[in-house]
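All protein chains of the complex are present and in place, except for one that has been dropped.
Moving on to chain A:
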């Protein structure tokens, strides 16, 4: 019961971390904007709340002496996953800070890198916050204002990790993964995989065939028209 709760919390944290990483990728590119910065801020705060909740739950369980051996092993595994997740979050936050400093948005001569992205990240943010649509209500210069908060939050996360290390004594090397290599292939998101697979296949073909494909389409269209005309002529005569 407690295990399921812990797992659910951890999954949520995992999801938010993945979305955060996704959004930090786009800082400095052409789809960067004030909205992105606000999304980053909200996601980050949500991630922190989840992290604190996770930590509290896991520490109470790990400190509990009445837990059985297998359960304890399971909780240690969850703990290791949690601490790795937090590490990744901290690294991403630091990078976000640095990139935020390098690419301020309100300067007259903006120099965002033209990375080829044109869409926004609102979908990702909505997924992270578990809402349907994102509402943007921040001020105009959130990119600069937010950096100070970001610094403080990085420090907080750092302190939390340090405390965690000190309080709970879980040696990482004793934890064994449950999944074998290649486990992710077994229960993949089939729709997602096939569509993204198709994109890469498309990519490979497209560069060579683009003109050929156009020519083929035109030829096919002409052929179809010719056949249709012939059929009409035959029918009418």
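As a convention for this text, a contact is a pair of C-beta atoms (placed from the backbone, for glycine too) under 8 Å apart; a residue touches a chain by one contact, two chains touch by 3 or more; residues count from 1.
Please note the rule applied: contacts and distances are computed from a predicted model.
Participant: Report the protein name recorded by UniProt for the chain absent from the figure; options are "Regulator of G protein signaling 11", "Autophagy-related protein 13", "Glutathione S-transferase" or "Transporter".
Facilitator: Missing chain, per its UniProt entry: "Regulator of G protein signaling 11".
Participant: Where does chain A touch the missing chain, residue by residue?
Facilitator: 11, 14-15, 17-19, 21-22, 24-31, 77, 80-81, 84-85, 87-88, 91, 94-95, 97-99, 101-103, 111-119, 121, 123-124, 126-128, 151-152, 154-155, 172-179, 181-185, 188-189, 192-193, 196-197, 199-200, 202-203, 205-207, 210, 213
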